[in-house]
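All protein chains but one are shown at their positions in the complex.
Right after this comes subunit A.
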Amino acid sequence: MKSSYLRASAALACAVVLTACGGDDGQLLLSGTISGVTKPGMILTNNGGSDFEVPVPANGTGLTRFIFPNRISSDDKYDVRVKSTPTNVQECKLFQNTGRAGFDVTTIEIVCTFKTQALTGTVSNLKNDLILVNGSDRVIVPAGATAFTMARVAQDAPYGVSILANPAGQSCTVANGVGTMGPADVNNVTVTCAP
């Protein structure tokens, strides 16, 4: 019985000391990287606390560093969760999101994947191989083909189908090649080759 009193009073003393030197308003960063943030609505929490909305990075990649506005103290436990996601996110996976702070916490990793839609189209009068790109996605459309399929595109992401290499002896143009992916597949990209 005695020891339990002792323990309680020791804990109390500890708490008093901690509060005295700054308690919950600590000096350590709680931060990490997150991908998949292309629009508002990515809400994180720490230990179930107040909402923190991750700012949308300006360059459209959806990849950013986040830093919780509230700092934590040495030896604080942290448990970062995704409370809600933007409407275009399929799911998020969290890595190193729980622990006890020793130094600044910089290693939290949150990887979110988007809902995706198909990007397809038709091609006419193609006599030799044509190479189409949508940024880093490269598709060779063989001679005689009448349709093509690009890699699936995340919802709310831009797309821009353009010609990397015209077919030998021909010149092609793209119609409806540019847009922003909505909640439905895009299948109206039209490539016309001449002569």
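Everything below uses one rule, namely that a residue touches a chain if its C-beta (ideal position, glycine included) is under 8 Å from a C-beta of that chain, and two chains touch if they have at least 3 such contacts; residues count from 1.
The working rule: contacts and distances are computed from a predicted model.
Novice: What is the missing chain called in its UniProt entry, if the choices are "Lipoprotein", "NADH-quinone oxidoreductase subunit A 2", "Nitrogenase molybdenum-iron protein, alpha and beta chains" or "ABC transporter ATP-binding protein"?
Specialist: Choosing among "Lipoprotein", "NADH-quinone oxidoreductase subunit A 2", "Nitrogenase molybdenum-iron protein, alpha and beta chains" or "ABC transporter ATP-binding protein", the correct UniProt name is "Lipoprotein".
Novice: Using the touch definition from the top, which of A:A154, A:C172 or A:V191 touches the missing chain?
Specialist: Here the residue in touch with the unshown chain is A:A154.
Novice: Pick from A:Q27, A:N47, A:T61 or A:S171: which residue touches the chain that isn't shown?
Specialist: Final answer for the missing-chain contact: A:T61.
Novice: Residues of subunit A in contact with the chain that isn't shown?
Specialist: Interface with the chain not displayed, on the subunit A side: 58-61, 119, 133-138, 151, 153-154, 157-164, 177-178, 180-181.
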